[in-house]
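Let me give you the structure first, and then I'll get to my questions.
Apart from one protein chain that is not included, each protein chain of the complex appears where it belongs.
When the chains are written out, they are named A and B in that same order, and each has its own residue count from 1.
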Amino acid sequence: MANSSSTWADGCWAVLRKDIQSEFRTRYAFNAVVVFAITTLAVVSYSAQVVGAGSRLLSPLLWIIILFSAMSGLSRTFVREEDAGTANTLRLVAEPTAVYVGKLLFNTALLAVLDVLIVPLFLVLMDVSVGNLFLFVVILITGSASIAATATFVAAIVSKASVRSALFAVLSFPLLVPVLVAAVQGTEASLRGASIPEGMPFVRILTAFAGAMVAVGLLLFEHVWNEA
Amino acid sequence: MSKEAELEGVKQSVVSGAYKAFVGVWMTGVILAAFLYSPEIANLKGTQIVYFHVPCAWLASLAFLGSGIYAVLYLRRQNLELDVKSASAAELGLLFCVLATVTGAVFSKANWGMAWNWDPRQTTIAALLLMYLAYFALRSALVGAEKRAAISGVYAVAACVVMPFLVFVLPRAFESLHPTVVRRGGMDPEIAVVLAASTLGFTAFGVWIFRLRVALGSIALSRMEEPL
Partner (left out) sequence: MVTLEIQGLSKAFGDRVLFKNLNFRVESGQCLVVTGRNGSGKTTLLRIIAGLVRPTRGRVLICDENGVMDRSRLRRNLGIVAPDLVLYDELTALENLVLFARLRGLDGGPEAAKRTLEKVGLCERAGDLVATFSSGMKQRLKYAFAIQHSPSVLLLDEPTSNLDEQGVDMVRRVVSEQKERGVLVVATNDPEERSYGEQFLHLG
C-alpha cells in the first residue's frame, strides 16, 4: 500500500495528466484563451498610435491582454467537470487537495503556454525594446503565477454558482488588483531598463501574493468542493 | 410574561437606550469639535472631513476582517447564525466603504482638483469596494442556505487574505498623494484627540448597527420553513 503522501502526489499528477489529455483532444480552454489573446493583440496593434509607444502605455496593455485571456479560459477546468457531471465522479475517488493542485498546475501551464505564444508576438508587433530582460521575464512569471493561482481558486467557487462567466470576472478582478498594480509597474520598470534591485519590490509582492493564494486555495478548497 | 423576564426586558431597553443616547451625544460632540476646536492640517483645505473619512475607512477594513473571521467560524461549526453575522458585517463594511470612497474623493477634489486619480490609497479603497460587491453578487448566485454560507464564506476569507496586500503593501511600495501625517507620530494633540474620539464613536455606532442587522438576520433565519 503506497504511503499517503506519494498517493497524493500521484493523484495531483493524475489529475493534471487527465486535464492535459482532455485539453489535447477537445482544445476547449486552449482555443478560448489563445484566440482571445491573438485577436486582442491584432486589434490593438492595428492602431498606429500604439506601436512604438512608451513603456507606460505598453505595460498595462500587455497585462490587459494576459488578464482577459486568463478570464476567458481558466475557469473551464472546473466548470466543465461540474457541467459534465464528472465532478461527482472525482469526488468519489480523489482527495480534494489533489484535485485542486492538479488543476492549479494545469491552469498555470495553460497560462505559461499563452505567455510563450503571446509575449514575443507582442514585443515584435509593438516594436518594444526590453531594457532589462531578466527582470521582465521574472515579473512575467510571478505575475502569471499569481493570476493562475487566483483564477483557479475563483474558478472552483464559480463552478458551484449559477451565472458562471460574468461572476468569474467579477470575483477575480478585485482580488487581482494588487497583482495588476505590481505587475504593470514592474514590467514598466523592466522595459525602461531598471536594475534588478529596483524591480525587487514588485517581484517580492508578486511572489508573496502567489504563495498566499495557493495556500488559501489549499486550505479552503475542500469546503467548496464538497458542497452539494 | 414572568416578573423576572419583564424586569430583564425593561433593563435591556434602558441599557440600549442609554447606549444610543450616549453615542448620539458623543458624535455630536465630535462633530462640533471637528469644526470648532481642531486646527487645520498641513495647509490642506476642508480637513474636517478627515474626522469622518478615516473612521469610515477604518470601519470598512474592520468589518471586512470581521466578515472573514465569522466565515471561518461558520466553516468550522456549520452554524448558520455565524453566516448571518458574516453577511451582516459585510453589509456594514460596504456601507462604510462607500462613505470612505466618497469622502476621500470630495477631499481630493477640493485639494488637488481631481476627484479620482488612481492614487494607491484610492485604488485600495476601490478594490475593497469591488470585493464587497463581488461578495454580494456571489451570494445572490448561490442557492441553498448552507451552500451560500460556505462558498461566500470562502470568498470572504480569500478577500481578507488579499486585503493586507491592498492596505499595507501597495501604498508603501508606491508614492501617494494621501496625507502621510496620519501615519507617523507628530500629530497635533488636538487633531489626535478628535480623531480618536471620532473613531471610537463611529465604532460604537457601527457595533450598534451590526447588532441590529444580525438580530434581523437571525429572525429571518428562524422563519425559514423546517419541514422536518
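Brief remarks follow.
As a working rule, a residue touches a chain if its C-beta (ideal position, glycine included) is under 8 Å from a C-beta of that chain, and two chains touch if they have at least 3 such contacts.
Model, not experiment: these values are computed from the prediction.
When the omitted chain is restored, the residue from A:V93, A:V124, A:A166 or A:I196 that touches it is A:V93.
Checked against the hidden chain, the listed residues A:L57, A:A84 or A:V163 yield one contact partner: A:A84.
Mapped onto chain A, the footprint of the missing chain covers residues 1-2, 4, 7, 10-11, 13-15, 17-18, 21-22, 25-26, 84-86, 88-95, 98, 228.
Operating definition for what follows: only the chains that are shown with their structure count from here on.
Centre-to-centre, using mean CA coordinates, chain A is 32 Å away from chain B.
Partner chain B is touched in their complex by these residues of chain A: 153, 157, 160-163, 167, 170-171, 173-175, 177-178, 181-182, 185, 201-202, 205, 208-209, 212-213, 216, 220, 223-224, 227-228. Those residues of chain B that touch chain A in the shared complex are 75, 120, 123, 126-128, 130-131, 133-134, 137-138, 141-144, 146-147, 150-151, 153-155, 157-159, 161-162, 165-166, 169-170, 173-174.
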